[in-house]
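Note that one protein chain is taken out, while the other chains of the complex remain in position.
This part shows subunit A:
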Amino acid sequence: AFPRLNPEKAEEAKLKARYPNLGHKPGGSDLLRKRLQKGQKYFDSGDYNMAKAKIKNKQLPTAAPEKTEITGDHIPTPQDLPQRKPSLVASKLAG
């Protein structure tokens, strides 16, 4: 079947044109594993405690306030994690 007669195949051609490196197993491992890892935050308590032990008196390096992603040399601290406060406000559906 010609791609232009099948709308789905035409869309596939469009996608492959934009992302030539797209893998050939779309519903397979990569997508599914990404789905299973939802919620992962980059805080390693082991790294944090080892860094604390090594540096002792010095301050731990902290990320610049604008940075949203914590990578590389920066050791995340519990303060860097987004503060998860429970919702104390009532639902607006009840208002």
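FYI, a residue touches a chain if its C-beta (ideal position, glycine included) is under 8 Å from a C-beta of that chain, and two chains touch if they have at least 3 such contacts; residues count from 1.
Throughout what follows, contacts and distances are computed from a predicted model.
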UniProt lists the protein of the undisplayed chain, choosing from "Serine/threonine-protein phosphatase 2A 55 kDa regulatory subunit B", "Alkylglycerone-phosphate synthase", "Autophagy-related protein 13" or "Proteasome subunit alpha type", as "Serine/threonine-protein phosphatase 2A 55 kDa regulatory subunit B"
Even though one chain is not shown, subunit A touches it at residues 1, 6-12, 14-16, 18, 22, 26-29, 31-33, 35-36, 38-45, 81, 84-87, 89-95
